[in-house]
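All protein chains of the complex are present and in place, except for one that has been dropped.
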Amino acid sequence: MKGKTKKIIDILITYCLLIVVAFVFLFPCLWLILASFSSTGNLYSIPGFFPESYSFQSFITLFTDTAMYNYPKWLLNTLIIAICSCVFSTILVILTAYVISRFEFKARRPLMKGALVLGMFPSFMSMTIIYILMTQFQLINNLFGLIAIYSCTAPMGYLVQKGFFDTIPTSIYEAARIDGANNVRVFRTITLPLAKPMIVYTALTSFTWPWSDFVLPKILLKNRDNWTVAVGLMSLGETEFARFAAGAVFIAVPIVVLYFLLVKNMVSGLTSGAVKG
Amino acid sequence: MARIRLENVTKVYKGGVRAVSDASLEIHDKEFIVFVGPSGCGKSTTLRMIAGLEEITSGNIFIGDTYVNDLEPKDRNIAMVFQNYALYPHMSVYENMAYSLRCQKAKKEVIEEKVHKAAAILGIENLLKRTPRELSGGQRQRVALGRAIVREPSAFLFDEPLSNLDAKLRVAMRAEISKLHQDIQTTFVYVTHDQTEAMTMGDRIVVMKDGLIQQVDTPMNLYDHPGNIFVATFLGSPQMNIFEGTIVKKRRGKALCLHRRIGRHRHPRGGTMPA
Partner (left out) sequence: MESERGGRKIVNSIGDYFRNIPAKTKSFFQKQWTKVKSFGAGIADFFAQADWKVLLSLLFCGAGNIAYGQYAKGIMFLLLEILFIVFMALLGGEYLVGLFTLGTKESDPWSGVVGDNSVVLMLMGILTVFIIICFLLLYLSSLRSALSARLTKLKGQKPRTFIEDVASLTGRKFPYVALFVPLLGVMVFSVIPIVMMILVAFTNFGGEIDVPTDLVDYVGFDNFATIFGATNIGTTFFKIFGWNIAWAFLSTFINYFLGLGLALLLSKKCVKGSAFWRAFPILAYAIPGFITLIAFKFMFSTMGPINYYLSDAHMHDENIVDFLGLDSTWWARGIGLFVNTWLTVPTTMLLATGILSNIQKDLYEAADIDGASKRKQFFDITLPYVIFATTPTLISQFIGNFNNFGTFYFLRGGIVSEGYFRASDTDLLINWLYNLSISNDYYGIGAAISLLIFIITSAISLLVYVRSGSYKKEDTYR
């Protein structure tokens, strides 16, 4: 009897904790969603956590009142940056990770050590000087500057993809070599098909990054019309709280969905990629 | 003409490890030659140097009459069967076998004909549409063989192909590979650590240890006239008995006086035996 009560208490406590945890994590998100449906925009005018009245007003003004806050333009800017940097980043990272994983060449170890050391510098350092240089060369305010920076610094994060490529047995490449494929053909016909889960992962992560990065766009984009969503939302104050919530919810929903899809895809991708023979 | 000639072939890895030392050998055309020895003796390394997958530190290798040291594997006209099959997991059996022909940009009809011919020899025609994941170990091994046959090479290289199979299958595949050799009449260079395989399959056997070729001869000659103690104890099951002894002079010729047996079991003091 005693053991059973102990067990029941244990289960009760466990579930209580779980509910508390779930509540803590859910709560701010819920608040934002509620606020986005508030009919009044001002933070002060919302009594506590629950708006007085609900409406779609915030969402409508988000897209129509573009005088001060041009949300649709921000969306477009961010979309352009995300798509372009996704394409370039994926190509560069996959190529880099594959080459470093598969080939033994003289510069390999120095390159890997160099990448490690380079990554230890606070990313701020390069951003400041890039800002200064871009100002001198009148390249500020340019979306392509951002795309270039995202894409060109992406290869530094090659370790995850390299780890994946390390799991492909060398004998497959040797067989292809004997079969007469040169390195380009091997990459095209063997590496890329096998690397599908990694390509999806890289593409998704490099696509979602520009949506959440606020530092670089804030530094490099001065013109309100060139802002990304992150910078734009940052500029909204307490009086525009509902609009902020609406704008935030609007981009957060697809990103969250993408993340859940990614988790599912990664799990299935990794198990089917288990190559044996 | 697919003789293979090795002249003083040596392989030294970075850090000074001598994998193969001064190997010289003449492999005859259409011969089934087996490299056998314990782990780390250099047999796989030698095979890979013939294939072109390892750089040769010094020495020469000739396939036919061509000096192949600097040639890429694909230019040496050889085919290789790997221990873990090395099939392309995302391609069907047909595509696996057709891959080398596609690299040569062969015509579709030619590919079809060659693949079906090879599949017929191995009895895997009904598996052409499957992917490697859907095949058993033995079937995968046959596909690997088929991939090699399609290339119509002047020499087949086998790197311990049967090590991953269960015992019964191994015996069956041994017979199949021997039969294959009879049918297609091409040079087979086979590496294994299993001396039974070596003894039953090879025309000649190359025994290696610590990177050095110990002896090259037919199975029966190696069995009856081993050149050194290593070869003597390595081949033959159960293992040959080794005795330490001295040749003494007797009134009528010589005799062999046995002192003690080398090995696990203690034997009561030996006597004298006529030499």
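A and B are the chain letters, set down in written order, and residue numbers restart from 1 in every chain.
In this section, contacts are C-beta pairs under 8 Å (C-beta built on N, C-alpha and C of every residue); 3 or more make two chains touch, one makes a residue touch a chain.
This is a predicted model, so every value here is computed, not measured.
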Chains on display which the left-out chain touches in the complete complex: A
Hidden-chain contact residue, picked from the options B:E26, B:E72 or B:D183: B:E72
From A:F37, A:Y201, A:W227 or A:F244, residue that would touch the chain that is not displayed: A:F244
Hidden partner chain, residues of chain A it touches: 10-11, 14-15, 17-18, 21-22, 24-26, 28-29, 31-32, 43-44, 46-49, 92-93, 95-96, 98-100, 103, 105, 107-108, 111, 115, 117-118, 120-122, 124-133, 136, 148-149, 151-153, 155-156, 182-184, 187, 211-212, 214-215, 219, 230, 233-234, 238, 241, 244-245, 248, 251-252, 255-256, 259-260, 263
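The rule is short, and it goes like this: only the chains that are shown with their structure count from here on.
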Chain A-chain B separation of Cα centroids, rounded to whole Å: 52
In the complex with chain A, residue positions of chain B that touch it: 51-53, 72-74, 78-80, 82-90, 99-100, 103-104, 132, 140, 147, 151, 164
Residues on chain A engaged by chain B in the complex (per definition of touch): 169, 171-172, 174-181, 185, 189-190, 193-194, 275-277
